[in-house]
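With one protein chain removed, the remaining protein chains of the complex are shown where they sit.
Moving on, here comes chain A:
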Amino acid sequence: MTACTYRELRIEHVDLGYGTRTIVKDLSLAIPAGKITAIIGPNGCGKSTLLRGISRLLKPSSGEITLDGKNIHTFPGKEFARMVGLLPQSPIAPDGITVADLVSRGRYPYQGVFKRNTAEDDEAVAWALEATNTMGLAERSVSELSGGQRQRVWIAMALAQQTDILLLDEPTTYLDLAHQVDLLDLLSDLNEERGTTMVLVLHELNLAARVAHHLIAMKDGEIACAGKAESVMTSENLHRVFGLKASVHDPEKSGAPVVVPHARVARGGFSKANAGQAMSEADREDNSNE
């Protein structure tokens, strides 16, 4: 498959929210083209909201998001869908659909009322199935797949869309660790082969550090810190962003540090005083989050 075009995606002083509630506040950021960017942060920090903003599901109440210098909301629906794809957190498989059929849904932006499946569409679908190693499942019904297989099929659908930028909202949720690693490696491979720009929202910090070239840590709707994994993933930052007490190691000196939360302090028993201190500190963190 042809290589991706590098596109410049910029977020400039953007406010995003629902109704009168603003979740992302005055956020500015440039997404590095051709790289994998992972957004991390505690629950409710606005990571998914930001992704919804970039994918046009949510219109900024102020500021603008631009693609190659043009406000993303000025593109026609299908034209935008040929450049930017999204895999939401819980997509729905239509009743009775087969894998090949679901993956071919990704071709929607290339088809019109009268322009139906072409040889080009078949090629894209075949490539997506091969790339995600799901060709063997092609004629199976999506409802009978395992969680890991199903997530691969969804990724295949997003790949069939052949966008230069791919946004993924927690693509590893509900998968076991082996399947999480597997899936993220698949994304890394695709990024290397095609140069697809990817933006992932991830909960799992160690995996985020492993897959991403660029990490963005968010807190309270703002960017707390951003950069390479070794500069973002520090003990101080984790405490500041997540209120998490952890040590950070890089045993393989790979630039992908590993977070190890501090051992649990027993509540009761000998270290009562310590436990009390830890609790009150966590409480204070929680309150400052509100």
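Methods note: contacts are C-beta pairs under 8 Å (C-beta built on N, C-alpha and C of every residue); 3 or more make two chains touch, one makes a residue touch a chain; residues count from 1.
By our rule, contacts and distances are computed from a predicted model.
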The chain dropped from view, which UniProt name applies: "Fe-S cluster assembly protein SufB", "Xanthine dehydrogenase small subunit", "Peptidase S24" or "Iron ABC transporter permease"? "Iron ABC transporter permease"
Thinking of the whole complex, not just what is shown, which of A:Arg105, A:His179, A:His213 or A:Lys228 touches the missing chain? A:Arg105
Pick out which of A:Thr66, A:Ser141 or A:Ser235 touches the chain that's been left out of the picture. A:Ser141
Identified contact with the non-displayed chain, of A:Ala30, A:Ala126 or A:Val258: A:Ala126
Only one of A:Gly77, A:Gly147 or A:Pro261 touches the unshown chain, namely A:Gly77
Out of A:Ala93, A:Ile155, A:Val211 or A:Met233, which touches the unshown chain? A:Ala93
List the residues of chain A that touch the chain left out of this view. 18-19, 52, 55-57, 76-82, 84-88, 90-98, 100-102, 104-106, 108-109, 111, 113, 117, 119, 122-123, 125-127, 129-130, 135, 138-139, 141, 143, 161
